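One protein chain omitted, others in place.
Note that the chains are named A, B and C in the order they appear, and that numbering of residues resets to 1 at the start of each chain.
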Amino acid sequence: MVKAGIIGSTGYAGQELVRILLNHPDVEIVWYGSKSYIDKRYSEVFGNMFQIVDNVCLGEDINKLAGQADVIFTATPQGLCSSLVNEEILSQVKIIDLSADFRIKDIGKYEKWYGIKHQSPSFIKEAVYGLCEINREDIKNARLIANPGCFPTCTVLSIYPLAKEGLIDMDTVIVDAKSGVSGAGRGAKTANLYCEVNESIKPYGVAVHRHTPEIEDQLSYASGEDVVINFTPHLVPMNRGILATSYAKLKEKLPYNEVKEIYDKYYKDEYFVRVLDENVFPETRWVEGSNFVDVNFKIDGRTGRIIMMGAIDNVVKGAAGQAVQNMNILYGFKENTGLDIVPLFP
Amino acid sequence: MVKAGIIGSTGYAGQELVRILLNHPDVEIVWYGSKSYIDKRYSEVFGNMFQIVDNVCLGEDINKLAGQADVIFTATPQGLCSSLVNEEILSQVKIIDLSADFRIKDIGKYEKWYGIKHQSPSFIKEAVYGLCEINREDIKNARLIANPGCFPTCTVLSIYPLAKEGLIDMDTVIVDAKSGVSGAGRGAKTANLYCEVNESIKPYGVAVHRHTPEIEDQLSYASGEDVVINFTPHLVPMNRGILATSYAKLKEKLPYNEVKEIYDKYYKDEYFVRVLDENVFPETRWVEGSNFVDVNFKIDGRTGRIIMMGAIDNVVKGAAGQAVQNMNILYGFKENTGLDIVPLFP
Amino acid sequence: MVKAGIIGSTGYAGQELVRILLNHPDVEIVWYGSKSYIDKRYSEVFGNMFQIVDNVCLGEDINKLAGQADVIFTATPQGLCSSLVNEEILSQVKIIDLSADFRIKDIGKYEKWYGIKHQSPSFIKEAVYGLCEINREDIKNARLIANPGCFPTCTVLSIYPLAKEGLIDMDTVIVDAKSGVSGAGRGAKTANLYCEVNESIKPYGVAVHRHTPEIEDQLSYASGEDVVINFTPHLVPMNRGILATSYAKLKEKLPYNEVKEIYDKYYKDEYFVRVLDENVFPETRWVEGSNFVDVNFKIDGRTGRIIMMGAIDNVVKGAAGQAVQNMNILYGFKENTGLDIVPLFP
Partner (left out) sequence: MVKAGIIGSTGYAGQELVRILLNHPDVEIVWYGSKSYIDKRYSEVFGNMFQIVDNVCLGEDINKLAGQADVIFTATPQGLCSSLVNEEILSQVKIIDLSADFRIKDIGKYEKWYGIKHQSPSFIKEAVYGLCEINREDIKNARLIANPGCFPTCTVLSIYPLAKEGLIDMDTVIVDAKSGVSGAGRGAKTANLYCEVNESIKPYGVAVHRHTPEIEDQLSYASGEDVVINFTPHLVPMNRGILATSYAKLKEKLPYNEVKEIYDKYYKDEYFVRVLDENVFPETRWVEGSNFVDVNFKIDGRTGRIIMMGAIDNVVKGAAGQAVQNMNILYGFKENTGLDIVPLFP
């Protein structure tokens, strides 16, 4: 039985970790960490957990926690995990960090886009970027896993096969993404009030969103080129879900079947990546509550572009679910243990 | 391995049966019945099932189905199940009917409220009303189970302890209920279009809703009186969930603790019924996707009334979940097998 | 041209006042008061006002404001208006208070339900309760108008004719109300975040909501009895709208036509109160953005009760619209000046 501790268990991603781990046959949650709700019963914060979780919230004392847990999930704002990690901690426990602290290898890039100073740069190199379908082998032996961002997960997986195979012009990649509101977190901000978000769609972080360099890094690794993209996220009035619609020029004309084969080459054995049938496009409702990534593409012969689409549940494959998938890889469990969830509809 | 067939698997309740049964360790779905989608792949109708269910939809030939299944769920409009049931069928399979056909013992009452002629009145007496927490013993040996309606499940369970103990004046019971839109079914009607339902709340079926006699029957059995109530459902712009707010006069003044003890007496060993803490009231979000019934009450000393509240997911405990719970009882499985679902939030 | 000042113009009710007054032919807004956004351009707070309102937000200096305005609207939290009002101010300007400070004549009752000390009790008696359809004559000469609460407006108007005519047993009145989220205000609270409210319905303030005594007072005046009721509000995932479903015993059997005549007697000349056709029930979508109150009733012969239903837009007839209606009465304008708004659908 793997003992898991969660720092930041009272945010949306943290709560989802709890939901998923409660159904995991090989894991026991030993620490419900929180900054705002210390000593409060967890089920008072989240009524869904009533009579399921009896624990009270503990703080963020990582030393104490490291003595009790085998693996620690940090579902916290940027900067916290990097301030907690050190050799002593990593010698005791595995850490799966859901924040951005260890996702970007170039510390200058990290500090510029996030506007904060990195607290433990010495561990950046060691950290493995936990995009499971791509970095599975490296994840197996990692001590510190940088769990990918929600937009990067969805975007990279929907573009990856074509970038890897060199079939699209990487200078032409444009990503237009749409996210549900849970991605904005549980902090009490006027901008995220029901009446402010409901019945509206808006772009945000135009040309400056922090997930841009993360996507660019991963697409650069895949293509072997230095990729610079346009990335525009939008806020959609729904609880969960990310849809990424990406555009690129095909280097040469390709028929549907050839592109389909390429997607299948990379994903046919991937449990969580579902390449949809021709002309069936991803919709967030079909992945809600699950760890699936639905992807598909459409070739536009008129413009010579290909439109690559992906849908995930941002709280699951975009956060907690992928974190558990990483943990499964770390411990040699079957990769979908606790994650073989049928999406909830409607 | 129990072999299950579903007639009406392409409605919302039918699809939810599939979602739940896919996670049930002791059940195999052998028949995906449908009226509108025969020969179509099930996963084309419901994209969440892509790469999970490979079956195509079959028709509603109950004779053929009875030869292949151990248990049949009918998640169909009123009148269909009663037209299919006969001795030969019941001698081969168990039937769990999610429609109203066998819920009301008085055939005259059924025909009056539903406006249709009952097709197999001889089986009404035999059918067991599958409100599991109350009729568990009778369910065990039933051949034909009338799975309760969504409003009755929520309402009856939140009032039952006080009705049974004779603590409220049954002549004063008023039930004001609120339902998500999935309760209206998947039929293509203008009234259920997104733009018609969104951003609005409305009452419907005022004083004439068909769940009224079903609630009255159950409260009559509980109290030993002939109960007549007011029941007013309202349509709420959300996918899932029912909240029932019920009012009654307390026969005599009672302190909080005594009433709490009575609720606990009936429900403390019930896995699915959660009696909330004092002054914490049911909210549909805390039961979404699960089979839980959250109940609580508030005594209003000023008026001498007690307000009894209950929340369920109408598609789960109000339909498919309770149907599986009934099946679990029928086959002697642990009652929450396949149903120990942590509610999804947000 | 009436000069209007608004204290609290950056809340939802305050902003709606601006929207309505901008279309009022006889009014000019001279003061956009705010606590949180002083010196900020109003159109930066509310993007809908871009290129429509050029003003910057001012503070809450009522002395200065009283020198510039003819009428002041206070759309502020409880307690503020009563702390600002005095004889000097009232000798200069009319005040229409959208808070509860002057709605309840019994100061003890006010202080008990609201939990705050009243700052200017000497003006309580003078203040006129601005439920226009009922107190029109008194409003004409008032200096200080207590604009009614949203739930009381909707509830009282839907019950009033029967209470006034003595046709219902006032001891049996139960009000089950449902409100959109704008009623909770624009403050940054976790409980009102999109993801907390969306896809859920919940009761709140059960048996203790502050609008209870206000409703009771008005029903007492109407019926000539000391009325005590049950009032339960619920939060509905939509921006705007209140639906009140009220129940009472009819003192004697009455046919539909007689009750309809009584409603018509009170409302046939009222522009804003629409008594719907038989078996057509109020829905909040049909009044959105307007000052209408849609009411109707259903007699339930089985229980001897009558169900009285009303729908309003809580931000308009429940707040800003009724405030303007009061202003129109005060200044002898046609009562629907600036308020002849066709409801927005969908």
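Throughout what follows, a contact is a pair of C-beta atoms (placed from the backbone, for glycine too) under 8 Å apart; a residue touches a chain by one contact, two chains touch by 3 or more.
Small disclaimer: the values here were computed from a predicted structure and weren't measured.
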- Task: Determine which one of A:59, A:79 or A:237 touches the chain that has been left out.
- Result: A:237
- Message: One chain is left out of this view; which of B:239, B:290, B:303 or B:322 touches it in the full complex?
- Response: B:239
- Message: One chain is left out of this view; which of C:31, C:46, C:129 or C:297 touches it in the full complex?
- Response: C:46
- Item | Interface with the undisplayed chain - residues on chain A | 172, 174, 176, 178, 180, 195-196, 198-204, 206-207, 228-230, 232, 234, 236-241, 243, 245, 247, 281-285, 288, 298-300, 302-303, 305, 307, 309, 346
- Item | chain B residues touching the omitted chain (full complex) | 12, 181-182, 186-190, 192-199, 237-239
- Query: Touching the missing chain, which residues of chain C?
  - Reply: 12, 15, 18-19, 22-23, 46-52, 182, 199, 239-240, 274, 276, 280, 283, 285-290, 294, 340, 342-346
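Assume only the chains that are shown with their structure count from here on.
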- Per-chain Cα centroid nearest the overall protein Cα centroid belongs to chain B
- Message: Going by the contact definition above, tell me which chain pair has the most C-beta pairs touching.
- Response: B-C
- Message: Nearest whole angstrom, what separates the Cα centre of chain A from the Cα centre of chain C?
- Response: 46
- CA centroids of chain B and chain C: separation to the nearest Å works out as 38
- What whole-number Å value describes the gap between the mean CA coordinates of chain A and chain B? 36
- Message: At least two partner chains per residue is the criterion; list those residues in chain A.
- Response: 12, 182, 199, 239
